[in-house]
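With one protein chain removed, the remaining protein chains of the complex are shown where they sit.
Here is chain A:
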Amino acid sequence: MITLVKSKLKTFIGGIHPGEDGKLLTKDRKEALAPLPKIVYLLMSQHIGAPCKPIVKKGDYVTKGQLVGESQGFISANVHASISGKVTDIVPWPHPVTGVKSPSVIIERTDEDSWTEGTNVETDIDLISSDEIKQRIQSAGVVGLGGATFPTHVKLTLPKDRPIDTVVMNGAECEPYLTCDYRLMLDRSREIIQGLKLIMKCIGCKKAHIGIEANKEDIYTLFKDILSNEPDIKVDLMEVKYPQGAEHQLIKALLNREFKPTQLPLEVGAIVINVGTAFVVYEAVKFKRPLIQRIVTVTGNGVENPQNFLVRLGTPIKHLLEEARVVSNIDKIIFGGPMMGIAQGNLDTAVTIKGTGGILAFKGTQQWNSHACIRCGRCIDSCPYGLNPSILSIQSEAKEFNLALENNVMECKECGCCTYICPAKRPIVHLIKFAKAEIAKQKAQKATPAERK
């Protein structure tokens, strides 16, 4: 479709409009405190980077907020006990997204639920130093809650030769169905702004820019009101389009700066943080509360009572689904949003992690037969990164991974626009993931003999 009248709202080129109906299910559901689970499974690998090392033993008693997994190396984030109780075992447990097993501390709850010593203390943050902010963020195990779970203290450690002039806060929540960020922005707006200011202080950045999708106009007015005396923090409405909340698209829309898909926002003098991250940063710095809970949207037509739950990390999703009154004939459970989320195969092992923003239960899902590419080019139009998903999928199907590499398959962020739009119902993202995995494998094989020398 050709839009003749240019939209006033800020946006990027490409992308798709997956529909708004999903968000209506939970938009008005204020965060509900999910009843505490009997058992939690704390994965030691809830972030990008090295898995943590469990520092508790089987049989130990831990209290809420106590450190149970110590980060290994710089790119890693601490894991804290999300409930008080007894450590019953430490076993390898599959990650709900990658399927890779990492050690998991299993805690059985006791009746007590008070914070461990040294946490949950209100501190004065008016004169706090930037090092102290970063140190508190690091010890609280804060990671990016937008889904990528990149450790926040690493993001805030900037290389000296790259000055940052703007902190971009992502309030887009472009994934259909999810409303966890919306609820957080509505109910905790002041805390979020405080968190944003702490991040700006930490990296010594004067300006900030908040991007909100046009379907959340109430948030826009709310933020405008709060920030009426702060000219340095701008709030803008953006077009409702997926993936408006991705780093590249957000920066293009708000700051009109572009950088390569392989580069970080640092290249154009910006860093991007999610509203959820800003909130936990505030909690961690002001109250020294470690990251042990987050809001999770449990929704879809497979649950009778869709909700936004405040969930302790490590809660089995079965527990949450029961709480949302899941129907018996569900076909699919998706972890995360419907566009980038991962369907779950084993409900017994799936547990919430720091990056879980939503759990979607669907019944009556359609099954498609995929066909050969009809070369209509719709995927090329929709790709927000300017790739050619059509040719990448064909090359991956033919196992010509090196050709796919020449066509920049590694630049794909797996946002799923191409698969959504494909009229031949081709599993394009799966084919691209396949090619990426095979290329990574080849690279690892080539690297090993050289390392041995």
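For this structure, a couple of remarks:
By our rule, a residue touches a chain if its C-beta (ideal position, glycine included) is under 8 Å from a C-beta of that chain, and two chains touch if they have at least 3 such contacts; residues count from 1.
Going forward, contacts and distances are computed from a predicted model.
Choosing from "Methylsulfur transfer protein", "Ion-translocating oxidoreductase complex subunit B", "Ubiquinol-cytochrome c reductase iron-sulfur subunit" or "Tryptophan synthase beta chain", the protein name stored in UniProt for the chain missing from the display reads "Ion-translocating oxidoreductase complex subunit B".
For the chain missing from the display, the contacting residue among A:V100, A:V327 or A:A447 is A:V100, taking the whole complex into account. Taking the complete complex into account, A:K433 is the one of A:R257, A:K363 or A:K433 that touches the chain left out. The omitted chain makes contact with chain A at the following residues, 94, 98-100, 342-346, 367, 397, 427, 430-431, 433-434, 437-438.
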